[in-house]
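Working notes for the structure below.
All protein chains but one are shown at their positions in the complex.
Letters A, B and C name the chains as they come in the text, with residue numbers starting at 1 for each one.
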Amino acid sequence: MTQRLRETARRLLQEGKVQVVIGYGPSKPGAAAPPVLITRPEDADKLEWNGRCFANLAVYLTRKEVKALGKAAVVVKGCDEKALVVLEKESQIDRAALSVIGMVCEGVGTPRAAKCASCQVRVPRFADEVIGEAAQPAAAAPGPNGLDRLMAKSPAERWAFWKTEFARCVKCYACRQVCPLCYCERCIADKNRPVVIDTSATPKGNFAWHITRAFHLAARCIGCGECTRACPAGIPLGLLNQALAQATEEDFGYRPGMDPQAEPVFGSWSPADKEDFIR
Amino acid sequence: MTAAFEPKIIAYVCNWCTYLGADLAGTNRLEYAPNVRILRLPCTGRIDFNLIVKAFEMGADAVLVSGCHPGDCHYTAGNFHARRRWMLFRRLLEALGIETERVHFTWISAAEGKKWQQVIGEITEKTRQMGPYEAYRELCVGQASACLAGSVESEAAE
Amino acid sequence: MKKNLYKPDLMEVLDVQRQTPDVKSVRLRFRDGDRARDFSFRVGQFGQFSVFGSGEATFNICSSSTWKDYIEFCFRRTGRVTETLWQIEKGDTLGFRGPYGNGYPMEEWEGRNLIFIGGGIAMPPIRCAVWYALENRAKYGDITIVYGARTVADLTYADELDEWSKHERVRVIRCVDPGGETPDWKGEIGLIPAVLERAQVPAENAIALVIGPPIMIKFTLPVLDRMGLPEEDIYTSLENRMKCGVGKCGRCNAGPVYVCKDGPVFTMKQLRSIPNDF
Partner (left out) sequence: MSAAIPVAALRELIAGWIGQGKLVAAPVQVGDRLLYQALASAQDAVFDARRRPANSIKEFFFPRHEPIFRYRIEGKEIALAEVAPQEREQIVIASKPCDAAALPILDHVFNWDFEDSFYTARRARTTVVSLACQAHDDACFCTSLGSGPEDESGSDAMLHDLGDGQFEVRAITEKGGALFPDRAGKSGDTPGPSCRMAGSPPNEQFDPARVARYLAANFESPPWKDLTLACLGCGVCAYTCPTCHCFDIVDEGNAAGGARVKNWDSCQFPLFTLHASGHNPRAVQPQRQRQRLFHKFLIYPRKFGTVLCTGCGNCERNCPVGLGVLKVLQAIDDEAKRLDEKEPLQA
């Protein structure tokens, strides 16, 4: 698959169809494959494809340094591709100007990442070119994940759990910078008139930040897991997004990034919404 | 307990319905608990989830968010959008272990002065039983960074 | 208990003047008497001014170092701190940390002709040097002040421009951008580089202090060059983002210098060694 990926990239660059190919590069043994931005056809051989291609490369499509390079081709797995669907639905990318190279994915990480166990998008659905064939059938039902263990706790236990976890947050914002759907020009955490979220990495500042980060991704997050992987303090941030994803599916039957035509939850409304807590 | 605990309740209300409802309660001389501090916003659609978090940060023991009944919204769909937001936000609060019984959502129209009085009474009583919301307030005291269990010593609070 | 580097002195607001629709000047006095008495600074230095609850902001001290009973600074209403500053009034309390930075080498400039070129809100960092020079008049040769702003209303310390022009061997050239003039405007019309070129200011034995937006400096330098002023005689004051003001927080590091400690006043010759990173 790596060979076909390199050929496709070289062709796209030589034909001038794209000015940059965003893919994965060679990594040191055991390390994650680092994203690389190829602008010259002869560099296409730097592209790699293996089980350590974790990063969601859709994150580069909204960055001004990359947009300045011109038309882009992006290598995506099935889960990353869901981010493209959301970005297009939120008018952040021009899908027609984008070349999507979809890679059939058997799951990343050894042992395999939790998100891959329950993956239904092994074969990318909207790519311009799909590389690789789906060897195994779709994955079996997912085992108990972190969210069930979290929700099994009592509210007080959960509160204590998050207080300990957020105590390690240093406000490096890696969780924001790696997320393809966190593309705001100036994040609410960087605004000071008024200060909604304290810049300090105090318990108060950390709770305010993580509540806002999780909720600004409500009914948008596609569960690529990059925020959890990027956190240098090992905080299981993805649990908050999983909780919201579960709620979104139960309450609105909506799974972000799956159906390009479906109306976004917060972007639309309906008198038929059911709830039991508003008196 | 020193003085009896008087809960601090913050009410974010929409300008067109609930605020008028509360006003009606006033003109009808319907007495209701003074524990509530009313903040008027154009519509429940404008009531951002951060306002609820900010209320707890500043020491509220309960928060009420109230606006027009579905269909009555002055801006047609503000309350429908708000409803969707609250449906998901409550789940996030649950996942975080924040006491969702301290966050109340109601529809109160401009004619429901009585209902406003009832709702405020119920919330005040319920919150009085639950006691002050120490858990969240404790996060914000002294701004000591408890991050590394004392790596930054917590100063003697003033 | 070691001295707390970041704790400001408390200052009383003596007076607040509206200079332009979005610029005000503020006069401060130290609340602590002895600190007021033995406080001294060099013109061209800056300080960190605190509005408690909003934060600190970096402003030049725009009063002359010879005036002992107050210090003054100017600000434009742009951000969180300046928005709160806009509301302060006489008697309020602010904080001040400083003086920081190297300031103008007034001793080196002695015996030279002084050319001050300022654009927009650049007058405050120039005003302190002008008053210092006027109060040590004998030490300095001819003084020329070329000051421009977008419109007439945007000229800060406009009244002092008149006062300065009354002094002997002081020439004040005022200008506003084309379209910024009022019907009774008697000053020049045009951008500063062009106005400077037309002014035919003699350049021998002169130094120039150029302060203003980067674009203005960029187009003024060639004019000074044509006038025959060498780069080591052209000074400017950089306006980097700053927080600590004492060379610790890393913010104002541009190329080899920490602007807050090694600057903010540099000659153009020194600026050549600093990459375009400020």
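By our rule, a residue touches a chain if its C-beta (ideal position, glycine included) is under 8 Å from a C-beta of that chain, and two chains touch if they have at least 3 such contacts.
Note that the structure is predicted; figures quoted are calculated from it, not measured.
Taking the complete complex into account, A:Ala233 is the one of A:Ala117, A:Met151 or A:Ala233 that touches the chain left out. In the complete complex, the hidden chain is touched by one of C:Gly55, C:Pro105 or C:Gly141, namely C:Gly55.
Among C:Pro178, C:Pro222 or C:Pro256, only C:Pro256 touches the chain left out of the display. Seen across the whole complex, the unshown chain contacts chain C at 1-8, 10, 50, 52-56, 76, 78-79, 82, 91-93, 95, 213-214, 239-241, 243-244, 246-251, 253-256, 258, 261, 275-278.
For chain A, the list of residues touching the undisplayed chain reads 27-29, 31-37, 39, 55, 59-60, 63-66, 68, 168, 170-174, 176-178, 190, 192, 195, 198-202, 205, 226, 229-230, 232-234.
The working rule: only the chains that are shown with their structure count from here on.
As a whole-number value, the distance joining the C-alpha centres of chain A and chain B reads 33 Å.
Those residues of chain C in touch with two or more other chains do not exist in this structure.
Interface residues of chain B, counted against chain A in their complex, comprise 49-50, 53-54, 57, 70-71, 77, 80-81, 83-92, 94-99, 104-107, 119, 135, 139-140, 143-149.
In the complex of the two chains, the chain A residues touching chain B come out as 147, 150-151, 153, 155-163, 167-170, 188, 196-197, 200-204, 207-208, 211-212, 214-215, 218-219, 239-240, 243-244, 246-248, 251-252, 265-266, 269-271, 273, 275, 277-279.
Chain C makes touch with chain A in their complex at residues 55, 79-80, 83.
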